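Below is one structure, written out as structure tokens; comments come after it.
Removed: one protein chain of the complex. Kept in place: all other protein chains.
Our next item is subunit A:
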């Protein structure tokens, strides 16, 4: 068997990579293996893009023609990336692409992550308001539990902290 990369030399390295139960086999020569990087560290660049564009193209629930012509004209106004380019490369061009492609990304995120909403860390500065709002939600929940279990001192403490936060929000 000849090398899948150069087609010239005999393939001496036979690798099977398994990601998510998907098995991909590679047959390449020593020379091309060296070009690509060694076997310990190399070979992670190839698959994910192809997989993603596959995910974007296949949507059995989609009604087809109308929807896809609407997608065709979609374009990020900041970097110029079109939906078609995105579905081909599986990569965004800039952070504004997320806004321009909007809800259309939901099915993709659901397939990759099973989710569409971030619930993790929030940056202090750029996400300040959001951080306060999340803290408020937590405090209000805590307040309810304390009331329910008749821990009124703790409940009062929560109430004060909620007031302070609400003032902070109104000011900023």
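In the analysis below, a residue touches a chain if its C-beta (ideal position, glycine included) is under 8 Å from a C-beta of that chain, and two chains touch if they have at least 3 such contacts; residues count from 1.
We take it that contacts and distances are computed from a predicted model.
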item: Chain not present in the shown complex, as UniProt names it (candidates "Ferritin-like domain-containing protein", "Hydrogenase", "Protein-arginine kinase" or "Septum site-determining protein MinD"); value: "Protein-arginine kinase"
item: Chain not shown: contacting residue from A:73, A:117 or A:171; value: A:117
item: Candidate in contact with the missing chain, chosen from A:3, A:81 or A:139; value: A:81
item: Chain not shown, touching residues in subunit A; value: 13-21, 30-31, 34, 36-45, 48, 52, 78-79, 81, 89-95, 98-99, 105, 108-109, 112-127, 130
